[in-house]
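Only one protein chain is missing; all other protein chains are in place.
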Amino acid sequence: MMRIALFGAGRIGEVHARNIAANLRCRLAFVVDPDADAAARLADRYGGRPVAADTAMAAGQADAFIVASSTNTHAALLNALAPLGKPILCEKPVSLDFAEAEACAQRLDAADARCMMGFHRRYDPGFAEVRRRVQSGEAGRIFQLCIASRSWAPPPPDYIRQSGGLFRDQTIHDFDVARFLLGEPIASVYAVGGCMIDERIGALGDIDSAMVTLTAASGALVCICNGRFAAFGYDQRVEVFGTKATYLVGNVSADTVACGTADGWLSARPKATFAERYREAYERELDRFVDFAEGDEADIATHHDGLAAQALAEAALNSLQTRTPVEVFARAG
Amino acid sequence: MMRIALFGAGRIGEVHARNIAANLRCRLAFVVDPDADAAARLADRYGGRPVAADTAMAAGQADAFIVASSTNTHAALLNALAPLGKPILCEKPVSLDFAEAEACAQRLDAADARCMMGFHRRYDPGFAEVRRRVQSGEAGRIFQLCIASRSWAPPPPDYIRQSGGLFRDQTIHDFDVARFLLGEPIASVYAVGGCMIDERIGALGDIDSAMVTLTAASGALVCICNGRFAAFGYDQRVEVFGTKATYLVGNVSADTVACGTADGWLSARPKATFAERYREAYERELDRFVDFAEGDEADIATHHDGLAAQALAEAALNSLQTRTPVEVFARAG
Amino acid sequence: MMRIALFGAGRIGEVHARNIAANLRCRLAFVVDPDADAAARLADRYGGRPVAADTAMAAGQADAFIVASSTNTHAALLNALAPLGKPILCEKPVSLDFAEAEACAQRLDAADARCMMGFHRRYDPGFAEVRRRVQSGEAGRIFQLCIASRSWAPPPPDYIRQSGGLFRDQTIHDFDVARFLLGEPIASVYAVGGCMIDERIGALGDIDSAMVTLTAASGALVCICNGRFAAFGYDQRVEVFGTKATYLVGNVSADTVACGTADGWLSARPKATFAERYREAYERELDRFVDFAEGDEADIATHHDGLAAQALAEAALNSLQTRTPVEVFARAG
Partner (left out) sequence: MMRIALFGAGRIGEVHARNIAANLRCRLAFVVDPDADAAARLADRYGGRPVAADTAMAAGQADAFIVASSTNTHAALLNALAPLGKPILCEKPVSLDFAEAEACAQRLDAADARCMMGFHRRYDPGFAEVRRRVQSGEAGRIFQLCIASRSWAPPPPDYIRQSGGLFRDQTIHDFDVARFLLGEPIASVYAVGGCMIDERIGALGDIDSAMVTLTAASGALVCICNGRFAAFGYDQRVEVFGTKATYLVGNVSADTVACGTADGWLSARPKATFAERYREAYERELDRFVDFAEGDEADIATHHDGLAAQALAEAALNSLQTRTPVEVFARAG
């Protein structure tokens, strides 16, 4: 049974802790967080001990690490974990600073470290099923991909301020989904956007509505529609158009009740939060992390994929600012 | 081009008149109605001449007849038309009096008359497609059939008063659909019902809510759920359960717009009236009547089918009154 | 944190064990099963100790009991647990023998025992939401209720043999759902059925296809459509028709992927097993059991409700055999 050390006892840390407790292949050994109370609370609920970082990293203790602490600590943690020779699951991004992320990736490579990035959507039953079927060839040649990705409500200004902006914070997941579903490098990026929904976001120099067009190496076209809000709730859909089949992945409704009156049929909103919407995705992500620890890397996002998605976010920001399409370097994939 | 004489210039008469005008294989030759203005109006709009009944029935005039006049005139008209040797399309029922309907059917048979009953649902694209697939065997053995059939609003007392009651007026269509989809005779009928929706209906001795259970000769079970009202509108659905496939025929929405807000997703009610809901069914019914006139009788409801459906309505009424299941005579199919 | 003793380490026992482990308000203290290995395996995975029954029932040990052992042990266990003064969650039914179930209920009452029956569908998000809205009055007067309840595949003969037959094994859940959603007693029952799907079931004297019509005290009509099979999978739907609103609770799809080709749109089957379909229902059932232990009984199924549902199953069997509707005694609710 794989012993996991968890860095970070916040919201996403708790998601991992709960899943570790429910997964029969691993258990929560350590929780590390500067907030000792938070660490103790998680350890008490889901097993494991609240410890200092060096205890968790000591030889012969943890078999694997999950980095779910605040973003500004990821790079330093990865640098420290890289030489330990244990598998790592790291929440995205490695760093909001692209150069730092790049340097960190190089250190991971130099240490032959094995690092999986927490792009949970890859493990969503719907997205994973479409990936499988596209890879099987049953869809024929893919010519278009449409990704809808909208929050249910704008996050508060404090979140926006440290988020790195829409492209680095939200669209980065869509960039990874695009790369995952197409299975090929992106050649160019064009982005438009603005502040149309919540003026506090504009006041912070960020945008809350964007459309990003990608052109893949094969000529396949990708459209990503982003927003910090949708009137009906959390919008997470994908459409893949191939010469033999089209796939739609729809939203996941909160329930299956429909109410019919003279006004028509009223059915439920999508599941409201990322934790509910992606509940199964996070459960499977953990399971895939155990697989990854055991050597199976199929469809896993590594730190190379993380860097590629970040490069697309940087290109989108560049495009938005220059109002021109931006060619992407080959490495960015 | 088949010349049609239409008896009846009321609501259903106009549906036929409009479809005749739009169908390239036939034309409206005569309109007969005791209300001369109504006949003239229809003739003016859709072609043809308003005439007296004997003119329409004169030798060498009409090639086919459609009986869409008030129910209490059907039997006499069929008796008069039977010897003419021309194809007839008659709205259901032949008569609210079962003995009279039976006698009329015998006269039609004696005269070798060819009579198609206006069970329009047989020609609905959805119901017809399910019939085709059940007949093909792809569904395996059918073990259950569920028919939902509810009006969007209770009809006025004047309509109820002359309707013959729920089973003879509304359920009769469902009895025909059951026989059509199963393709086998019904062995027994059990009905429950009451006045739950509109007390004016109860005051007239009729019911506005009913459930009828049929057992077919093979053992297949049928559930018919009827009402004079559904809160969301006109409810016309069918579910067929076979050992290899299940078929659902859903309602036809008024439009495909969905509106998403914090309350959820609001989508359109079904098409509101029988004329809108069954627009294509009536168009195809007319087309099938031209086929029938030319000798093709596949899937056509004849006056024998009309009588069989009526026998089931009588059995349901009997069951409701005696509170016991009623065995159905073989002839009733 | 409520300490739970679990009787039964089989399939449904494991469902409860897993949910206890994930629920922060309780923990698994003891697992009791004649199969010592099974008990040990569950205790190892989800916490707690494998013990003999008397240890689990010893004073000062468990705070609550879950009876998830084989049906033929329920009555004896309840008799033993009744005097202990602790809340009990018992899987249905108390006994396949109605007289024994009745006697057991009397003993529970005599001991003032508090017993919740495991009718998990009451805690399904969809069914519970409809109950809430019907109770609120927003649906107006309920005149019809349609319950579809079909297994995805016939169970093996060994299961059928000890099941008590379709009505006592499967329909009993639908009887409870009908009582739960209508909130009023049932007055009469009429059942038809036969063996149409799997002849091995007929060879055992059981049926695999049934339709049951209930008439409630208010005149509301209920149609329950049952089968040991549906071609598309596990079918669990409800439709409630009120004078102000209609509610539909649909199946829960395995995923939200739709694949479009020249054949049309292919979308996923429902979740395949009761454990997947009712995952949230079982989680919430446990949570409601903790509430129940703390005194909140709203919408809880007690052993009285269990007996009422069983009485309806007996009446259905009686109706099937006598081919007549059966009046239900007042007590049966």
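Labels for the chains are A, B and C, by order of writing; each one numbers its residues from 1.
By our rule, a contact is a pair of C-beta atoms (placed from the backbone, for glycine too) under 8 Å apart; a residue touches a chain by one contact, two chains touch by 3 or more.
What you see is a predicted model; the values in this text were computed from it and never measured.
Participant: In the intact complex, which of the depicted chains does the undisplayed chain touch?
Facilitator: A, B, C
Participant: If the hidden chain were put back, which of C:112, C:158 or C:263 would touch it?
Facilitator: Candidates C:112, C:158 or C:263; residue touching the omitted chain: C:263.
Participant: Quick one: say which of B:226, B:251, B:302 or B:319 touches the chain that got left out.
Facilitator: Going through B:226, B:251, B:302 or B:319 one by one, B:251 is the residue touching the chain not shown.
Participant: Tell me where the left-out chain touches chain A, residue by residue.
Facilitator: Those residues of chain A that touch the unshown chain are 139-141, 143-144, 146, 148, 150, 190, 192-194, 196-197, 209-211, 213, 215, 219-221, 223, 225, 227, 229-232, 239, 241-246, 323-325.
Participant: Residue-wise, where is chain C in contact with the chain that is not depicted?
Facilitator: Chain C touches the chain not shown through residues 230-233, 260-269.
Participant: Using the document's contact rule, name the residues of chain B that touch the chain not shown here.
Facilitator: With respect to the unshown chain, the touching residues of chain B are 18, 21-22, 24, 45, 125-126, 129-130, 133, 244-252, 254-261.
To be clear about the criterion, only the chains that are shown with their structure count from here on.
Participant: If you average the C-alpha positions per chain, which one ends up nearest the average over all of them?
Facilitator: Centre-most chain by C-alpha means: C.
Participant: Over half of the interface residue numbers used by both chain A and chain B, so same, or under half, so different?
Facilitator: Over half shared, hence same.
Participant: Which chain lies the greatest distance away from chain B when centres are computed from Cα atoms alone?
Facilitator: Relative to chain B, the chain whose C-alpha centre sits farthest away is A.
Participant: Report, in whole Å, the distance between the mean C-alpha point of chain A and the mean C-alpha point of chain C.
Facilitator: 39
Participant: Can you compute the centre-to-centre distance for chain A and chain B, using the mean CA position of each chain? Integer Å is fine.
Facilitator: 56
Participant: If I count partner chains per residue in chain A, which residues reach a count of at least 2?
Facilitator: Only 260-261 qualify.
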